[in-house]
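The complex appears here minus one protein chain, its other protein chains still in place.
Up next is subunit A:
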Amino acid sequence: MDKEYFKSKIDAANISIANSEIESVRNKKRERSSVRVFDRGYIGISASMSSSKTEVLEKKAVESLSLRVPVQFSLPAGTKRTWDVSGGVISEETLLRVTDEMLASLKKSNPDFIFSGNTEFSKAEEHLENSLGADYTVRSSYILLQIMFKHKNSASIMDGGFANVYYDYPDMDEFISKFSQHLDAFNNVIPLEDDSIPVIFWQDPTIMSFFARHLNGELIELKSSYFSSKMNTKFFSDKFSLYDINYDPEHHIANPFDGDGYAREKHILPLIEDGKILTGMYDLRRASIYKRLPTGTSTRPYNKSSEIYPNYLYAKETGVSLNDLKRALFVLITSGGDFQDDGSISLPVQLGYLYEDGEMKGRVQELMLNNTIEKMFGIDYIGSLKETMFKGDFEKFFAVNMNIQKGL
């Protein structure tokens, strides 16, 4: 019988902000444990989100073998390894002081706005060990600044937000300066006269989720992905390459093993290269079923089976700079839109700015962006830009031509 033991621990201090003041301080010690046993083609699982002894969980996992859940793969072998991408540690007192100072500064320079949200310092450790020698530990930490804003005259519950994750002491001057630039632009509502300008996206979850969903290897194998008939063909622009990255200590990305404990050799997995779709993503189960190589792209909640999911999707930088775009629509928040399975998309812009000659000129309202995934990363793809929102960020802006429709 093979066995796997998994434990994740989080120790976090969280400061909640309401009405531009600190409202609460929370300490959280979170623990998740699971044990999986593999015996004669069946798997037994037990899990807990409260304190539990390993022996108790192991006994329950063995007992659950009686449910006769089949398993199509074997646990991966491995060695003892530790990855530590932790940054600086800041105490709760320091986090309180940083939050206080940030609020004081934001309020002083932006008196028309009310701020809410939270700041957090979180330290995490994951440990996975199996009876085939894998003994992995990953340590990480981050400091989160996540601030929502609303104009004092606004009837909305919030008008937008601004957030960044830091791994060492936050550069507060940069954060406040960038945030204030956006708030200045927010106050200046302007019409969008030219609807043929490029669109700049930053961290838009809807767009990347299409790739996450349709590069699922199982969907591709079952001829049910948008990309099923397009594998190994040049479908997108030469400029578009998309990678899955599971470990990058410089940018504190640390998912070196997947949900089943499989640690792939190379940390960069090309999914789309120069517009050609190369491979889908496979976890151990699907790799075994469809006779493919596992790609180390699965996640497993502590009490479930693994699901295919990318680690970090990264569009290769294309050398285009913000300076090359004299004028563009800078989209900070879209919400409510979605892709259809035929690849068409409508994205209502909730917060967008007109960007011109290096600065945010003002806020533009009530716009809908339409296009298809094929064109967005094909003939309409301008590129992944050199610039990032904050210095040192991994997440790049990317620019695309979209059909900009005025009015929602």
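FYI, a contact is a pair of C-beta atoms (placed from the backbone, for glycine too) under 8 Å apart; a residue touches a chain by one contact, two chains touch by 3 or more; residues count from 1.
Basically, contacts and distances are computed from a predicted model.
K.L.:
UniProt name of the unshown chain, from "Simple sugar transport system permease protein", "TAT leader-containing periplasmic protein", "TldD/PmbA family protein" or "2Fe-2S iron-sulfur cluster binding domain-containing protein"?
P.N.:
Options "Simple sugar transport system permease protein", "TAT leader-containing periplasmic protein", "TldD/PmbA family protein" or "2Fe-2S iron-sulfur cluster binding domain-containing protein" narrow down to "TldD/PmbA family protein" for the missing chain.
K.L.:
For a quick check of understanding: of A:S24, A:S91 or A:T388, which residue touches the chain that isn't displayed?
P.N.:
Here the residue in touch with the unshown chain is A:S24.
K.L.:
From the listed residues A:T94, A:Q203 or A:S305, report the one that touches the chain absent from this view.
P.N.:
Of the candidates A:T94, A:Q203 or A:S305, A:S305 is in touch with the missing chain.
K.L.:
From the list A:S51, A:T79 or A:S196, pick the residue that touches the absent chain.
P.N.:
Hidden-chain contact among the options goes to A:S51.
K.L.:
For review purposes, identify every residue of subunit A that touches the missing chain, sorted by number.
P.N.:
14, 16, 18-31, 45-51, 60, 64, 67, 69-70, 72, 114, 117-118, 150, 152-159, 218-219, 222-226, 229, 285, 303-305, 335-338, 340-342, 344-346, 348, 350, 366, 368, 370, 405, 407-408
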